[in-house]
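As you look at this complex, bear in mind that one protein chain is not there, while each of the others sits in place.
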Amino acid sequence: MKYKTTGATTSIHAGGRLASYYWQRTRRNKLAIAGLAFIIFLIFLALFGPFFTMDPTEVNFEEKNLPPIGFSVEKSTYDIETSEFTTTIIPGTWKHPLGTDNKGRDLLAMIISGARISLLVGLIATGMAIILGTIIGVLSAYAGGWVDNALMRFTDIMMTFPFFLLLVLIVFIFGHSLIFIVLAIGLTGWTGTARLIRSESLSLRTREFVTAARAIGARDRRVIFRHLIPNVMSLIIVITTLSIPGVIMAEAALSFIGLGDPTWTSWGIILSAGQHTLDTAWWIAVEPGIMLFLTVLAFNFLGDGLRDAFDPKSNI
Amino acid sequence: MGKTWLRDYLIKRLIYSVIIAWGILTITFILVRAGPSSPADKYLANLTASGQDVAAVVSAIEARYGLDKPLWEQYFSYLGNLFRGNWGWSFSTSMPVMELIKTHWVYSFQLILLSSIFAAILGILIGIYSAVKQYTRTDYTLTFLSFVGISLPNFWLGVMLILLFSVKMGIFKTYYDTTLPLFSLENLKALVLPVMTLGTGMVAGYVRYTRSAMLDNLRKGFVTTARAKGLPERTVIGKHVFRNAMLPLITIIMFDLGSIVFGGAYLTEIVFGIPGLGQVSFNAIFANDYPVVVAVTLIGTLLVLLINLVTDITYTYLDPRIRYD
Partner (left out) sequence: MSKTILSAKNLKTHFYTNRGVVKAVNGVNFELSCGECLCLVGESGCGKSVTALSLLRLLDSPPARIVDGKVSYGDIDLVKCPTRQLRQIRGKDIAMIFQEAQSALNPVLSIGNQITEQIKLHEKISRRQARDRALALLEEMGIPSAERVIDAYPHQLSGGMKQRAMIAMSLSCDPQILIADEPTTAVDVTIQAQILEIFRNLRARKQMSFIFITHDLAIVNEIGDRAVVMYGGRDVETAPVSQIINNPRHPYTKGLIACLPDISKTEKRLESIPGNTPNPIELPPGCPFHPRCPKAMEICNRDMPLPITISQGHTVSCHLYT
């Protein structure tokens, strides 16, 4: 007879052993580990970098538009008196390893400063969105009835707004200081999470292991949470990791179009400025973009790896 | 069996969409009115430079925009105006917002349409190929590339393409000529880079969704049955597997259109200077031109609503497993 598996298997002791089991599975995915390594590197950079680099806001017009190390730029000056063009080759120096922008600010310092912003906004705004989404999702699933209906209609309405357009509108109306940006992202990015958490909560309630737990006399609803929470936790972890890149991109895009916080150096702002000097100082546009790209890529690899690790049906 | 259930479903769904539309308009209204400064203040900032009498201007504006009336009245005249096509007046361009939208929406439409077609064809084909060749190096490479595609910030990609092709190599120009007909060769050439920019993220997404949907179905029983009947492999994949994969794929692609593509198009227009609605909104932001920014957001949202409605009906019609008797 074919062996049919039911969902009646209870989870292994939640906590230590389960976590290490999932970690083992994640480890086998090399891309995910590479992503994690990059993220850790980025965190270090953001935390300790500023101690080792110059002041990113220090303006020095003498040293504007310098190339990064390993590259050099030609500069022609026309001497009126001799009616001659003199071309000098200006190489990159270790003083400004990533070059300088059009006001002479050190790009390495600016990039590191941008990393702080991206991570800050990424983590806080995502955290807000996830928490809000989870609360709404769980509430909706357990309350049921008209509460569920009303919350889900509201979620539908909010979900219809294209994320970026809504963000632009809110930041335009309320102003673009960093706090508002974080709030705006947090208060608009919860919809997907709410849906997923709600559907998972609904399905968990009727799964056989809950029935089994009740059948053996699990009195407290708290005991049931010992079974439900680990299952939702894994979903939350995956959703969080996969939401962060979208948030970081959103903040960078806002800064790019000028709706960022001008008192902070975000990668988006650097990129935006770099657009105008593509022919003379291309690195200004290239460098923040590479960092943005690698950061987003890292979180996507990690998130995907975690998702596979947590999915019992995928054989890793 | 009759198709009356489809008609009933359509009606139900339409009513639901109207409710959502109402919710969208209301939320937008709340956002605008909850803002820290009234449109009057923003217009004021532009005017005081021209040295007009501040107090008189303020009261004139408030009277004109009904800002002195109670909130309820404002709300209903807001809704009424929207229905009648009066979406406000654009300060910065001195024309009705509706007029502004009418002249510029085609460019956004063109960009999104071309990018979507390009992305859909390429993405689905690559996705099917990747799924059929699972576990081969080709599959791993394509999967890796699709990760790269969705992680590339699309505004940066645009700038990089400009750097590479326009600045360094001088192939494509970077501006768009609105005096020429829409689908003229000149303009289409100018659209190559923008379509590549907007399309890359979309292609990568479509590759992933298609591959995933195909893989879900490739190991199913009916595939073995189809082969056991002697069908050639291309029919097995193309007819049997793909028809099953296609259904959820349509939903995902349409949903993606709403949540990500409009934002992507907005940025792409700005980078390449395409005079679509995104560019219009961008210009309006810096002129503090409230009604325009609000209008563009509303249009985008209502369009998404429409797309969702159409997708839902189409899916319900196509999937034989759904019947509401």
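Order as written gives the chain letters A and B; numbering starts at 1 within each chain.
By definition in this document, a contact is a pair of C-beta atoms (placed from the backbone, for glycine too) under 8 Å apart; a residue touches a chain by one contact, two chains touch by 3 or more.
Fair warning: this is a prediction, and the values are worked out from it, not measured in the lab.
A.B. asks: Could you tell which one of B:231, B:252 or B:309 touches the chain left off the display?
C.D. replies: In the complete complex, the chain left out is touched by residue B:231.
A.B. asks: Which one, B:145, B:215 or B:247, makes contact with the chain that was left out?
C.D. replies: B:247
A.B. asks: Give me the chain B residues in contact with the hidden chain, please.
C.D. replies: 135, 219-222, 224-232, 240, 243-244, 247, 319-321
As a working rule, only the chains that are shown with their structure count from here on.
A.B. asks: Could you grab the centroid distance between chain A and chain B? Build each centroid from C-alpha atoms only and quote it in angstrom.
C.D. replies: So the centroids are 22 Å from each other.
A.B. asks: Okay, in this complex, where on chain A does chain B touch?
C.D. replies: 31, 153-154, 156-166, 168-170, 172-175, 245, 249, 252-253, 256-259, 271, 274-275, 278-279, 282, 285-286, 288-289, 292-293, 296-297, 300-301, 304
A.B. asks: Can you name the residues of chain B that touch chain A in the complex?
C.D. replies: Per the stated touch rule, the residues are 19-20, 23-24, 27-28, 31-32, 34-36, 144, 147-148, 150-153, 155-156, 159-160, 162-163, 167, 258-260, 262-264, 266-267, 270-271, 281-282, 285-286, 293-294, 296-297, 300-301, 304-305, 308.
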